[in-house]
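One structure, pasted below without further comment.
Note that this complex is displayed minus one protein chain, with the remaining chains in position.
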Amino acid sequence: MAKVAFIGLGNMGGPMATNLLKAGHDVTAFDLSAAALAQIKAEGAKVADSAREAVAGTDYVISMLPAAKHVIGLYLGEQGIASAISKQALVIDCSTIDAESARTVGIGLAEQGIAFIDAPVSGGVGGAKAGTLTFIVGGASQDFQNAHTVLSNMGKNLFHAGAIGAGQVAKICNNMLLSILMAGTSEALQMGINNGLDPKVLSDIMLKSSGRNWTLELYNPCPGVMDNVPSSKDYQGGFMVDLMAKDLGLALEAANHSGSDTPLGELAHSLYVKHQQAGNGKLDFSSIFKMFAKAD
Amino acid sequence: MAKVAFIGLGNMGGPMATNLLKAGHDVTAFDLSAAALAQIKAEGAKVADSAREAVAGTDYVISMLPAAKHVIGLYLGEQGIASAISKQALVIDCSTIDAESARTVGIGLAEQGIAFIDAPVSGGVGGAKAGTLTFIVGGASQDFQNAHTVLSNMGKNLFHAGAIGAGQVAKICNNMLLSILMAGTSEALQMGINNGLDPKVLSDIMLKSSGRNWTLELYNPCPGVMDNVPSSKDYQGGFMVDLMAKDLGLALEAANHSGSDTPLGELAHSLYVKHQQAGNGKLDFSSIFKMFAKAD
Amino acid sequence: MAKVAFIGLGNMGGPMATNLLKAGHDVTAFDLSAAALAQIKAEGAKVADSAREAVAGTDYVISMLPAAKHVIGLYLGEQGIASAISKQALVIDCSTIDAESARTVGIGLAEQGIAFIDAPVSGGVGGAKAGTLTFIVGGASQDFQNAHTVLSNMGKNLFHAGAIGAGQVAKICNNMLLSILMAGTSEALQMGINNGLDPKVLSDIMLKSSGRNWTLELYNPCPGVMDNVPSSKDYQGGFMVDLMAKDLGLALEAANHSGSDTPLGELAHSLYVKHQQAGNGKLDFSSIFKMFAKAD
Partner (left out) sequence: MAKVAFIGLGNMGGPMATNLLKAGHDVTAFDLSAAALAQIKAEGAKVADSAREAVAGTDYVISMLPAAKHVIGLYLGEQGIASAISKQALVIDCSTIDAESARTVGIGLAEQGIAFIDAPVSGGVGGAKAGTLTFIVGGASQDFQNAHTVLSNMGKNLFHAGAIGAGQVAKICNNMLLSILMAGTSEALQMGINNGLDPKVLSDIMLKSSGRNWTLELYNPCPGVMDNVPSSKDYQGGFMVDLMAKDLGLALEAANHSGSDTPLGELAHSLYVKHQQAGNGKLDFSSIFKMFAKAD
């Protein structure tokens, strides 16, 4: 079992650290929230007074933070912890940030002789608790292999997307495409309804035809078509509109910086921002279906 | 075995009629092309001098024509054949036309006591030849059941979408969604490439994630990722850009007439029209990928 | 002064006929509404029991009807009035319909030796009452000149756009562009507001720069920037969202039938349909500004 420092015990980080403890790892945790620290301590973790103290002497440093500025600050800031990390350690950042910032952190740590991978996740809070997350990793092959020791206790699917930053790129490409599938499926279903079709019948037909996609398979956005999905529970739970809007913001900046033409992604961004501004930010992202519904 | 009249022996209708003959049906064919008639005659069909003559005394009348005006003209025009069709016959129109026109024909035939279903197909010329088409049917349940006698010899999947016109609606919903999947997948893959990712690796990751869709499964638009798909054969074969542009035109008129909001469908329409106007009309529709490629 | 038949006394047609009477023309009116007929009779018009009766012996036949099917039915239907119109008369249709239908009517009347122009208007009910409408005319030059006798009493600007149907095309091109100006100006102003700018200051700057357009000059969509425009009167009055949505539906069908690529027009159509479905159909079309406002 490995010695692991875990920085950031939020909705995602907390259950991820718990799964590492369950697997028998020696976890030292740090978070700015005393309550989060108390809880993880109760589950068997050591707790540290600072990130700097947490990482000392560990084999793996895992971070799960809200935004790029926090990640850059943690590792490379004036109070940054790079100098406290063992040269043998592997740093794994699981935050969803832009690829450029991930590369900046990777370069900064490399200058200090420390290995780094970016490993953003998908699967949400449910996947974090169940230990069934998907990790999409950017970094050297040996570091990807090395990371299995800890990632396999928190997730089910581990993908190696390419060099440092590629994990973030692949995640954002996937999520941009997902938003297009969800909005496109929603408008197709509603057009069918407006023309007198039963959305369940239409869903079944498209599922067996060339319109098949993940949202029709597992996450139908039209209320009543599938049981146990957010659309049949007033769009509660799942992946929030606020988070999809944030990811689409990252996607369009990635597109802009790489000179990529992403018309459908930009339109999906506009639709999700509009949906968010209409007060739906805390609903599941499949609630975009409501935007296409006709007023009675 | 049934007595069948088959009107319209084009690229699709010809092989469909051939499959009815192979199954042992008694087929009487009509087409304006003497060459098409000669060929189907050589395969064992009777040929008629007019559509009117072809339908006399048959159990099924099947039509496969280019556009709504031809279908309306055939059945309801001044020279229309409705009065020549047996009251016991079932009329099956396999053309892809707008739902309103299909309903117009259905109402017109019903006034004469003749049953009608709309049964547009997907699967292309390859599916027509192989007898593996998908039929999406609008009409009464008993007529849908009755149609199995002939449709099952031409296709593999038979779907009942709803009342008359619903077959056209479901097909156009599916194809509109397909165009969104294809264009969205293309721009996501190209954004990955522009950020240094291998399109095969990115495709594999999205295929196992929430970006999964029919195009990634069976029809990857990026050259070299999959064998034996149009993208790896210079976008030859498959489903032409011209046909997708036509279907998207039908989709946006259906949206307009039903007051439906289809922003992604309208954007996909614009992209396919632009692609067509740039001279790519005869390429496979996955060639939309080229629109997003960066100049070197 | 001329003998004029006027068919269709709705919100627009009523005041237009009144202005012809004020100018001294000899007007015979017809409408399905007895109340409308009673009113125009009180203003000095003759009234007829049918459209057929109204047109007999007149120099000009003017129609102002809701949709293409009414116009086609009036002139070319089974009960159509073509045979009752004098061969010396000029038929002027002021309805906003699709260009193809206008051409159909023109051809049908030409077969009977009757001259026709399409002359859709802009300027709204206010312009109809004030006699300041804009007429955009399609038809032969001599017919355009001939029409001045009556059009100049109902409007201020008379444009000759081209052959029959061109009036409808030009109007729909203008209104599609107008919707783009209005939505684009709205999102630019709101982005400025979201970044701390005063919308009046930003409007003044853009008005003197390359962002200048009709909406900034005369019809600013942001409440409080201009007096006496709909945005400063809770978006009451003006040109309704329902009408703009209808015109954009006509525009996208015209685009589809002519193989035109109109991405911004299609997006504006989607925005206006969405806005309409959210319950804003009776507001002025500048209320699209509200769609971009941020929730507090």
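Order as written gives the chain letters A, B and C; numbering starts at 1 within each chain.
Following the convention adopted for this analysis, a contact is a pair of C-beta atoms (placed from the backbone, for glycine too) under 8 Å apart; a residue touches a chain by one contact, two chains touch by 3 or more.
Keep in mind the model is a prediction, meaning the values are calculated, not measured.
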item	value
Absent-chain contact - pick from A:H25, A:R52 or A:H269	A:H269
From C:L37, C:A170 or C:V225, residue that would touch the chain that is not displayed	C:A170
Chain not shown: contacting residue from C:H148, C:R212, C:K233 or C:K282	C:R212
Residues from chain B at the interface with the omitted partner, ascending	267, 274, 277-279, 291, 293-295
Interface with the unshown chain - residue positions in chain A	249, 252-253, 256, 259-263, 266-267, 269-270, 273-274, 276-277
Where the unshown chain meets chain C, residue by residue	99, 122, 134, 136, 157, 159-163, 165-166, 169-170, 173-178, 180-181, 183-185, 187-192, 194-198, 201-202, 204-206, 208-214, 217, 219, 251, 254-255, 258-265, 267-268, 271, 291-292, 294
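Here is the rule we use: only the chains that are shown with their structure count from here on.
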item	value
Label of the chain whose CA centroid is most distant from the centroid of chain C	A
Centre distance in Å when chain B and chain C are each reduced to the mean of their C-alpha atoms	38
Computed distance of Cα centres, chain C from chain A, in Å	51
Multi-partner residues of chain C (each touching 2 or more other chains)	267, 274, 277
